[in-house]
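Here it is: the structure, laid out below.
A protein chain is absent from this complex, but the other protein chains hold their places.
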Amino acid sequence: MAEQVWINMGPQHPMTHGLWNLRVKLDGDTIVDADPEMGYLHRGVEKLCEVRNYLKPIVLMDRLCYVSSLTWAHVYCKAVENLMDIEPPPRGKYLNVIACELQRMASHGMWLAAFLADLGLLTGFLYSLRERELVLDLLQLMTGQRMNQNYPRPGGVHNDLPPGFEDEVRRVFRYLRRQYKGYKKFLEDSPTFLMRTQGVGVLRKEDAINYGVTGPNLRGSGARVDLRELDPYDVYDELDFEPVVYEEGDTYARYKVRFGEFFESMRIIEQALDRLPQGPFRIKTPKRAEGEGYARTEDPRGEALIYIIGDGSDRPYRVKIRSPIFVTLSALPMMLRGHRIADVASVTGGIDVCVGEIDK
Amino acid sequence: MSGHLVDLFGGSNAIAVFLITIINFILRGIGSLPLFGFLNPLADWLGTEPVVTSIAWLIAITIMITWAAALHLLTFIWLERKLVARLQDRRGPMITLRKDRYIGGTGYLQQIADALKLIQKENITPKAADPWMFHIAPAFLISTTIVVLVALPFSEGFVVANVPAGLLFILAAFSLAPLAILLAGWAQNNKYAMIGGMRAAAMMMSYEIPMILAVIAVVVLAGSLNPIEIVNQQSQLSILAPLAAIGIANWYIIPQFLGFFIFLLAMLAEQERIPFDFPEAEEEVVHGWLVEYGGMRFGMVYGFKWLRTFVAAALVALLFLGGWHGPVLPQEIWFILKIYFVFFIFIWISWSVPRIRIDQILNIGWRKLIPLGLFNIFLAVLVVHANAQGWI
Partner (left out) sequence: MSFEEQLTQRLPERFPEGIEGAEVVQPRRVEATAKREDLRAICTYLRDEEGFEHVSCISAVDWVTHLENVYHLVSYQHNIMLQLNVQIPSEDPWVDTVSDIWKGALYHEREAYDLMGIQFRDHPDLRRILLPKDFVFHPLRKDYAGE
């Protein structure tokens, strides 16, 4: 009878991509239990929002998730719009869609890099970051920043598109489509990659829904849940796209979902550019608001929800952030049980952990 | 077949005789003085054959280690860094000593800079560690690989000791490393190190069997355990004579392609290279069995891995690629070229695949490679028999 030991994978562990701690109980090399611990990066964003007027938390939201900052600022702005009961102009909505999808591509690019590095494929890490750089260049062209863009605003976006943006996007996407097809082949033809990902960290559909897992992780378990389709915000109901769904529920299915979303995002952006209406991109918003508002959007990592209460002053009374990975981590012990310690990297890499948004 | 440039033992013997002549001259000069007469028997003893031979051995080993470690070890580290950088669309280390610019050179000095940095670091022993074992383990590790160099020939003359059953000795010494790694993993008293050490031991043991099976097939073909003899066999045209026409004589990679494949995989595992690097997988067990080592102790362990890579590449070249056999160029040059070619294959494989899990690695080792290895021995016997019967 072997002795069972707890080991700390984190907070200073190469697997964790940031500061969190996964305590793992081992029997030999097999995991019998796991317990995620977070809070090392807790900044109290919710409390900080309560002492700022409605515009200023956008900057804080940008820093919520350092991999996908724009989408968080976007969901906050949607919540404020819902609270103030205003409707942004169509061009503003389209620009938000373009920016969010570019951010989704950048975020998935970072995920692919980190995931491959977790599997020990450092070459893939650098390749993926190289391609992500092009998407970041597009974002920079659009918003002026590579990260922490501070771009969405309640009632629209901060600035219009620069001249020549559309041609640049199409040129980059032609290149990216070719590159990502190559990477897909490179990874999916590799038996080693399949050995490490197939059948690892299986999450059944019922469990995934019950544990509150959302986003690509849920779609990898076979549930066709994409808030862009189910609960369309901005102009997603006018665009033609298909949620990527795979049935298996293992790391490989989650990988395929995210990889498919690269191509879907490119389709969405191209359609949005085709249909981009003329007109104003931002309307003025009131300074004070009363009541409650919420917004749910499809973050690159899952369902992002912000619930905001105004008490009639120029500051929000309460801001509540639902971060998707925070909830997904509660399913992690179940996904890990019975696997080898080597699978920890594969599973946590596969669900795309971002500590900034977990710890708030 | 071209000749060899270096006669290592002859050279060291000459150096030893020269040194002892000088020392004896001084000793006898002092010994002729009154009160110092006791030095004369010492000089006589130094001049005897066993002492001269022993000193010649020491000099030969020193030359061999300097050559392998100081020259090829550094080149290997540099080459791996540069080649991997190229694979990954980077430039790799580029420091130079030029005053006007610090980057832009070949970066060969990076290893030396790293070593200098490591030497300056404080030598930390964890409080909970077993200090004696903790300190002895890196030396033990390095010595298992250095011992291999004693019997490893680089040409007919460039060999410290031409042991009759040299291959057996090489494999025996090469297989000692798991013990040292286990020792290192245990002595650190760290859970990650412990897991890493256990993983390393499990993997190396399971991959030594396919490795030895592949070697047995070569020995069957060559009919000898002496490395020099094995290479000479590969340069002759006795087996599979028609293939000699295409210019690679009968390197054992031709009749033994399966064996070559098995041996290459086993060698990748023995070096803990990336598809098999889970004993020190960063994302799983931080740095595995070397997690607590710092400073030059880490440097020794790090150097050990490249020394092992060097020996592994040499063994592949020796057993399957015809050793130093080749036209025109001297033997040593050919052998080094082949070693670097094998090293390039190692790099290429290990930087384009992800890491495999421990149970999958052991499965591959025990369930696939061992049956393949046995089948390969059968093939080798078949070739030898067919050759004896004159079928081919």
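We just call them A and B in the order they show up, numbering each chain from 1.
Throughout what follows, a contact is a pair of C-beta atoms (placed from the backbone, for glycine too) under 8 Å apart; a residue touches a chain by one contact, two chains touch by 3 or more.
Note that the coordinates shown come from a computational prediction; the quantities given were computed from them, not determined experimentally.
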Q: Considering the entire complex, write down the shown chains that touch the omitted one.
A: A
Q: Would you indicate which residue among A:55, A:147 or A:327 is in contact with the undisplayed chain?
A: A:327
Q. Which parts of chain A are in contact with the chain that was left out?
A. 38-39, 42, 44, 46-48, 50-51, 207, 209-214, 223, 225, 230-231, 294, 296, 303, 305, 307, 309, 317-318, 320, 322, 326-327, 329-331, 359-360
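Keep this in mind: only the chains that are shown with their structure count from here on.
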Q. Quick one: in the complex, what on chain A touches chain B?
A. 5, 7, 13-15, 26, 29, 116-124, 126-127, 130, 190, 192-193, 195-196, 340-345, 349
Q: In the complex, go through chain B and note every residue touching chain A.
A: 84, 87-90, 191-192, 195, 199, 274-275, 277-278, 281-286, 351-360
